[in-house]
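After the structure tokens below, expect a handful of questions from me.
Here's a slice of the assembly, chains where they normally sit.
A, B and C are the chain letters, set down in written order, and residue numbers restart from 1 in every chain.
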Amino acid sequence: MNHVSKTFPGVKALDDVSFNLRAGEVMALLGENGAGKSTLVKVLSGVYIRDEGEVKIFGAEQTDLTPKKAQELGIAIIHQELNMCAHLSVTENIFLGREIRRGTTLAEKQMNKKAKAILDELNININPKTIVGDLPVSKQQMVEIAKALSMDAKILIMDEPTSALSSKEIDDLFSIIRKLKEAGRGIVYISHRLEELQHIVDRVSIMRDGKYITSMNFADTNMEEIISYMVGREIKEKFPRISCKKGKKIMEIENFNAGRMVRNISFDVYEGETLGIAGLMGAGRTETTRVIFGIDPKESGTVFLDGRELKIHRPIDAIKAGIVLVPEDRKKDGLCVNLSIKDNICLPNLDIICNKAGVVKRKKEVEMTDNMVDQLKIKLPGTEVNAATLSGGNQQKVVVGKWLARKSRVVIFDEPTRGIDVAAKVEIYNLMNQLKKEGIGVVFISSEMPELIGVSDRILIMCDGRMTGELETAAATQDKIMMYATKFENKMEKSK
Amino acid sequence: GCGGKDKEESSSGDSSDEKKSKVILITMDSTDQHWVSVDRGAKEEADKLGVDYAWMAPDKKDDAQQIERINNAVADGADAIMIAANGPDSITSALDEAKGEGIKIIYVDSPANTEAEATFATDNEAAGRTAGEELIKGLEAAKITEGKIGIIGVNPATQSTVDREKGFRLAFEDSKYELLETQFGEGDAAKSQDIADNYITDGCVGIFGTNEGSTVGAGNAVKGDGGSVIAVGFDKSDAILSLVEEGSLLCVMSQNPDVMGSEGMKAAVKAINGEEITEKDVDTGVSVISKDNVADFQ
Amino acid sequence: MEKKKNGIVKKFLSIRGMGQVVTVTIGLIIMCVIFGILSPSFFSGRNVGNLLRQIAPILLVGIGQSYVMITGNIDLSIGSVLGMSCMISATLMTKGISPTVAVFITLAACLAVGLINGLLVAQFHLPAFIATLGTMQTARGIAQIVNNNYNTDAIGKAAQGFRDFFYYGKLLGIYNTVWITLVLFLVFNFLLSKTRTGRHIYAVGSNIDAAGLSGVNVVATTVKAYLVSSFCAFTVGLITCATAGMGTMDAGNMYEMYAVAASVIGGVSTLGGQGILVGTIIGAAIWGVLQNGLQFAGAPVAMRNIVIGVIVVVSVLLDVIIRTGRKPKLKKSN
């Protein structure tokens, strides 16, 4: 790619970017949120048409790329956002657009078999006939990866493939990537999880604000250098931590039960403490928070806030009482993508912004939005633009922002750092610290153990819908957490 | 032709200004053959008399739309309005407003409850009764003295067909025939035919179609059945006439829509010119078209 | 001075959805000019008065449909509720009940349909299309059964005040119908653009899950939108009744479609979360002007249908092209 530019209304997403990829290498494409990484790979795969510049694939200049054409040229791409047809089965999704036929009819059996083979190779244990919409996000992400692999492409582009995966699945993915590398494939790998890079990456290219900054061999550099190129300054502490005195008990969750994924959950949240919750994908953490927050119905369970029992039937009850939830799936649960940033941030806070008659006070609305945008350093062309036009990371900040705009007693963060860049992650950690300092209870759910250990004060571990362990951070190691997180209850016998 | 031109001059000479006078026809809807015929009669006469003429048809039968048309006609500077009222009451106020502007009103086909210069209409109820009597005659001729009779309406909100149905039912008072619940086919030939088919299956001996579409449906159903069911109906169109000719329809009541149009136009021009209209309430009559006389109408 | 003016224009254009409104307003103006040239009576004061009165009902049902469409749903029962309103009020008045009482009973009946619509859609998760198709049939049946399958008689002298209030009367030279519409427009526009309920309506239409998680009562919000829709249909039903001076069973037939057309031409998305009522005004005006203008231009019904169809498509097409002109390739916005 040479001198490629792409402009969206109000943003120059790509500004004269050039880079190259060699066969048999894994190149990491790094940069902050909104740096233009996704835009770049979309140009490369024909989703967007570039304004300027040239794209050469295997030496041949490509003028009018379309997704189909890129596919035929041997480029497979895993997009940042999940791109699955929820109503179709795993097989149908994997072979979409490339169906195998016998005569005019579809060769269903053959495709199912092939799909099964690919899934097995990835160690994904699902029936290829399952409807994708019924799978949890992590499994959907694996299907997406399986789909890309099934194309047997010469160039594989992965835009944050691991943001929704757990460590086990990531390991499987990495071994596949290494195999592909040996087979001479070129791979572009985008991720905000920098610690992953050491396992697979040969070379890194760094972008900032739509501009190409530099490329270097991974072996010749170190994390600090990479980060400073990415953010244009140095970041001192990757996991800032402040110590507060553990204060009184704020929230008490007692004996929650709801379906298979929430069994006998009890825990307490204290002032001046960040409570981490660890677990593998599908451990039931999200379900637990949803039940507490009143989205899904519960079978049993009581919540005490500051010693008083709460009756939570709907999210509004929780919000009013002072418990808020930053959900994990921002596209589905977090954002109204065709509403403005302002509307999104203000949505749960209309009680503050409106007068008694329910009329919105414009000044307060603008004030609140500007505050949040400043505080979270959200990069945007204006607060009136659609949330859909923001980069993934900035969207996530909007979701966080809408909950921080109000004073609460407990804030539950469900995977708040998923898909956001290092600098922004640190900002989120700082935010949690800030809340902690103010005496607000912080619950921090994450699948990334380093950040859990780095930021929280106490870690609960869940497995298969149950609480299987609790560790003070001082005593916590990744191994110990893993041990608790895989403490299944004779699961094998039960399911067979 | 030439004669038309002479008349044009004379009529504009009569009126106080140089402008041609303007007559607007407002019907119930635009697609029924019946209204098309009224329009044709009016248009031919208007050409002869040399007046400006326009047909403002609602897209479909709808009181609000008809009232809009009246208002539009007034705004368009009509001197006279020929109108087929959807219902007797629904448009009276609008017409009163128009009259207040000095516009002459002529009723064609169906009058409303406010006084007008003249009315050229058929008595739908009486025509319906005739249809009933014809059916009874036909049934008796076929030695059927009892059994079910089906009625295909348009929809319950159409006054003219409701009146026809009413008259039809009157003809059957103190007879042994059983009149079934009226079914409504929206004037759609295909839907009406489904209804007629169902009537035949249900064992009906006679079927009555209240307008063009329902009559076509009834005729075709009888034809498809090939049995002894007897159908009568309303309106004349090419398809109906051929159904009558081949005996699938016993007879149909035909109003004379073109006469309504032409007579209405004459009266409108007279009214505009301040001439006296002698016959204020004209029944334009109904012809019964059966196999015997169908050739006269083709 | 210059600068300040510029600022106002900018601010005006920055209102979301204003772009489409400007596009279609230009279309509307062009249309009016053409009709004015084709027929001199088009711009007569009298016709302008008529035109406003003809646009009013379309605008009212358009407002209702816009509310529902912004929540991401649709209301096919509008026309039938209108018919119910017309028939129930007329029947009661012909039975000698005072217009005021009749109006309130009618209101209750119409709002009941709105409530049921909202509950079916939001509480019981029926697809809006099918839920309101069902209530559309049912409400039409009620309109028919209310006076025993007949159109009502004239509502009579006692109801003259009613008729004047809703249709024939004038205030400051403008028909009451237009005033009523104006007032309702202002109220509902305020509600949608300036209040919490309005924000909730947009949020539900944009992303129902996210709205729920943000503490929006999705069921209540959806029900409110359907209630507004039924209320608008109710009002137009009364206007129709006052216009005709009687109740007709098929009043309001197809009005749900006119309402959709007005909304969509004005920029309300069928997918929810998008649109402003100012757009609906223009949409209704375009619809009304086309009907009225083509009639003055003497176009036969067939031509009229064709022209309206083509203009509807072209106006929306134009807007899509203008909006996306700069972007060479655009995916469907959500």
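Worth a mention:
The working rule: a residue touches a chain if its C-beta (ideal position, glycine included) is under 8 Å from a C-beta of that chain, and two chains touch if they have at least 3 such contacts.
What you see is a predicted model; the values in this text were computed from it and never measured.
Per chain type, the number of copies found in the complete complex of this structure file is summed up as A x1, B x1, C x2.
As a convention for this text, only the chains that are shown with their structure count from here on.
Shared contact partners of chain A and chain C are absent; no chain touches both.
The most central chain, judged by C-alpha centres against the centre of all protein C-alpha atoms, is C.
The chain with its C-alpha centre at the largest distance from the centre of chain C is A.
Per-chain CA centroids place chain A at a distance of 42 Å from chain C. Separating the CA-averaged centres of chain B and chain C is a span of 34 Å.
Separating the CA-averaged centres of chain A and chain B is a span of 71 Å.
Looking at chain C, one finds that none of its residues touch two or more other chains. The residues of chain B never reach two or more other chains; the list is empty. Those residues of chain C that touch chain B in the shared complex are 39, 41, 44, 46-47, 50, 53-54, 57, 144, 149-151, 153-154, 163, 168, 240, 243-246, 248-251, 253-254, 291-292, 295-296, 298, 300-301, 304-305.
Every residue of chain A that touches chain C in the complex is listed here, in rising order: 8-9, 48-49, 293, 295, 314-316, 318-320, 325, 327, 332-340, 343, 346-348, 350-351, 354, 357-360, 384, 388, 402. The residues of chain B lying in touch with chain C in their complex are 30-31, 54-57, 59-64, 67-69, 71-72, 74-77, 86-87, 89-94, 97, 113, 155-157, 159, 162.
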